[in-house]
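A single protein chain has been removed from this complex, and every other one stays in its place.
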Amino acid sequence: MTRVEITGIGLHPFGRFDGTSVTEMGVVAVRHALADAGIGRGGFQAAFCGAVYAGVAAGHKVLDSMGMTGMPIVDVEAGCASGGAALMLAAGAIRAGQYDTVLVYGVEKMPKGIIRSSFFEPWREQAGLAATPAYFALRAQRLMRESGVTKHHLASVVVKNRRNGVNNPDAMFRKDVTAADVLASRVVCEPLHLWMLCSPNEGAAAVVLRKGSGGGVELAAAALRSHLPGSVLGEATPMSGLATDDITPPTSLAARAAYEEAGVGPDELDVVECQDTDAARELLSYEELGLCNPGDAAKLVETGATEMTGRLPVNPSGGLLSKGEPLGASALGQVVELTRQLRGDAGPRQVEGARLALSHTVGRGANACVTIIRR
Amino acid sequence: MTRVEITGIGLHPFGRFDGTSVTEMGVVAVRHALADAGIGRGGFQAAFCGAVYAGVAAGHKVLDSMGMTGMPIVDVEAGCASGGAALMLAAGAIRAGQYDTVLVYGVEKMPKGIIRSSFFEPWREQAGLAATPAYFALRAQRLMRESGVTKHHLASVVVKNRRNGVNNPDAMFRKDVTAADVLASRVVCEPLHLWMLCSPNEGAAAVVLRKGSGGGVELAAAALRSHLPGSVLGEATPMSGLATDDITPPTSLAARAAYEEAGVGPDELDVVECQDTDAARELLSYEELGLCNPGDAAKLVETGATEMTGRLPVNPSGGLLSKGEPLGASALGQVVELTRQLRGDAGPRQVEGARLALSHTVGRGANACVTIIRR
Amino acid sequence: MTTVVRDGLFTVGDSPHLVGGRCGDCGRHHFPLLGTCPYCSSDQITRAELSRRGTLWGWTAVTAPPPGYLGDVPFGFGVVELPEGLRVITRLSHPVEHFTFGMPMHLRIVALHTDENGDDVLTYEFTPEAYDRKIVPTGEAGGGRA
Partner (left out) sequence: MTTVVRDGLFTVGDSPHLVGGRCGDCGRHHFPLLGTCPYCSSDQITRAELSRRGTLWGWTAVTAPPPGYLGDVPFGFGVVELPEGLRVITRLSHPVEHFTFGMPMHLRIVALHTDENGDDVLTYEFTPEAYDRKIVPTGEAGGGRA
């Protein structure tokens, strides 16, 4: 099979940038990624852009304003997994022999506050059922019941990610917090406090993929999966589901496919970036990604394994809890972070000797994407 | 190279369906396409959905409400070419060996009236420059100047397409019109009268692609291209462009790529479905697709070559002028029509003996997609 | 006068029911009623009035008005498991501090808010068996284990 390599990465910081358009943020990320790959106009034959709320032609506007159009440009939407979906399509097209080099980028400028989207039907909104954080809260409550997770475990995830974020100049929040601070923040939906939830925000990320010649960082797998029918608290948030806990979640489906594609297992990973929409979502991801056995998320966090000093650091970038979540860009932001880690370029947040890394996003659709990179 | 075949087609009629959600329309099209392909749940390994204004997770909602999720589902946006882009990605993934069978569909429920989109910046809207039909009018005026096209040629395109649409039960407008009727309709933007413009509307279309075993209808090419920098009246509608007429339009870029991929030339085509957003756009497409020489669009239409009785019928379905334009679905609607033509299933609008067909969409982004199918 | 948040979601009266569907092929139930089975794709669906009684599977309280919601906050929100093998997303009566996993719950129809015609807009919620027909005090929500 054709080897696909990551030859360029670029980022526009994640945060709030009132005077900056989503297009301008995209230009910054793309410019950095192309410079990093050592290519310019004509150096890539196709472009895939992850975007959710950025409007029509979001990806085109970025390349249009750089005078770089002409090739196929496709905007891709798969909720929080949009950037991962774009990466998967780009890698597939390279493997199909369609292109040698593809630009993949993601852009977002989320509206402030709770997102009003067409995802919910009008009656659900009117009945108060379009309460996104309440679904997260119920998921957290069930995890607490089934995996021995307490509010202190949830707080410790926030403390870990915020501490990591202090060392990430591209993050939105860069202050250390204590568990007491987290538990003192306002309750949004019991058991979730405000600081346990990530902030939708703005940013852009870009990655250049190339048909590989060996060496460098390899994109070993990029797998996207949607939810299976029947799960009432799956990210698809249906109005009803089956009374069973045996429905495999989309994250596990994508993880299995990615491990198989890369020919590796979770015990071989050196570093992970995973979806921490809320603190419980990170712990659930540990179980769904196979980083621990089902029901052992609390135990894993207690061992300190996922701290920077542990055996498998998770979210060295600070995660979405520090960076915020610009939907179209967040998955590629993880890949940018992990490429830095594998290159040994992560500075004060470097995971020493990292050679195999996994990134994970999951959200509306439902969609989950798992990417594995290695050097 | 792997042969990719079209093994199923399905359509929800194009029109206005007030009580029907965009998801329900998608279900109708997908159900028909799967039945036509003789597959059900588990019969396809990935799904690509073209959608522009249908909101987040548009494609997912269709499969979710059919209990058919689990595989990768990607929503794809490339303006009027969205369905073509989805088709290109699906064919690429099959050729890459990722999947054997892929479901491709497009859905749309356009708001009534002029579309307010984020495409234009606020100041352009405020200054009255977000006047989409005015761009079409200027393009028509330049074509009239350069290719000897008159308003009577424009009216004759409308008369042809509306006459074809009479025989298409899936079209929105099914009444014969005369050139006098067309020219008596209100001027929207000189030289374009109301009846020379297609209506944004609602609908869905679906196509099943399969790794081919020979026989059946082959997807010989699906090429997507964006605009080159510098054209002031290109579908990207920039605020300024270069004072030159030598910039190759995206339709020509996509057509050249598609002819090369399929190994055929425009003179071998038996039937064409092309983008007739307005009557002048169809004539311009004749030139850009190489159906005639540059400057000869008026002559081609005068010979009657593109009538049902001519040597190369264009828009036997009635075109967008009869069907209306549901952005995410329109490109796949063309492919559904052409597959019927190649199967000999087009009833009273059958082009006898059609074996090689081309479909073409172009619009915002800018993007153009050209697809070639054959049996 | 009253109106409903969506036609066909539930029946009203002394003994209200949620209106779902039962699949003739796989036998499973869903809610609201759809034309296609959301588990097996069959279109062999018959209308089914679902049990009024179920058990509590999860709960929280919504403290800020979600998009498009015009009623009061806080309100209870959770999942009730019905004997048909179905888990249903639902509003819950508030307060929620005495809720427990598996607690018996039953359906009632309540007013959300008053619409522009002065009509009460009705929706469904579940409430603990013990709470029904009693006036309950409002208070802070508490769904998780600290």
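Labels A, B and C are assigned to the chains in the order they are written; within every chain, residues are numbered from 1.
To be clear about the criterion, a contact is a pair of C-beta atoms (placed from the backbone, for glycine too) under 8 Å apart; a residue touches a chain by one contact, two chains touch by 3 or more.
Quantities reported herein were computed from a predicted structural model and do not represent experimental measurements.
Undergrad: For the chain omitted from this view, which of the shown chains does it touch?
TA: Hidden chain contacts in the full assembly come out as A, B.
Undergrad: Touching the hidden chain in the complete assembly: which of B:T2, B:Q126 or B:T178 does that?
TA: B:Q126
Undergrad: Specify the residue from the set B:G26, B:G67, B:G83 or B:P229 that touches the hidden chain.
TA: Only one listed residue reaches the unshown chain, and that is B:P229.
Undergrad: For the chain left out of this view, which of B:A37, B:V52, B:M71 or B:A140 touches it?
TA: Result: among the candidates, B:A140 touches the missing chain.
Undergrad: For review purposes, identify every residue of subunit B that touches the missing chain, sorted by number.
TA: Against the left-out chain, subunit B lists 114-116, 120, 122-123, 125-134, 137-138, 140-142, 144-145, 150-151, 187-192, 229-230, 232-233, 237-244.
Undergrad: In the complete complex, which positions of subunit A touch the hidden chain?
TA: Interface residues of subunit A facing the absent chain: 24, 27, 40-41, 64-68.
Here is the rule we go by: only the chains that are shown with their structure count from here on.
Undergrad: Among line, ring, star, complete and other, which one matches the pattern of chain touches?
TA: complete
Undergrad: Quick one: which chain's Cα centre is the longest way from subunit C's?
TA: The chain lying farthest from subunit C is B.
Undergrad: Can you give the whole-Å distance between the Cα centres of subunit A and subunit C?
TA: A distance of 33 Å separates the two centres.
Undergrad: CA centre of subunit A versus CA centre of subunit B: separation in Å?
TA: 34
Undergrad: Tell me, which residues of subunit C touch at least two other chains?
TA: Answer for subunit C, listing residues that touch two or more other chains: 38-39.
Undergrad: Using the touch definition from the top, which residues of subunit B touch two or more other chains?
TA: Answer for subunit B, listing residues that touch two or more other chains: 64, 67-68.
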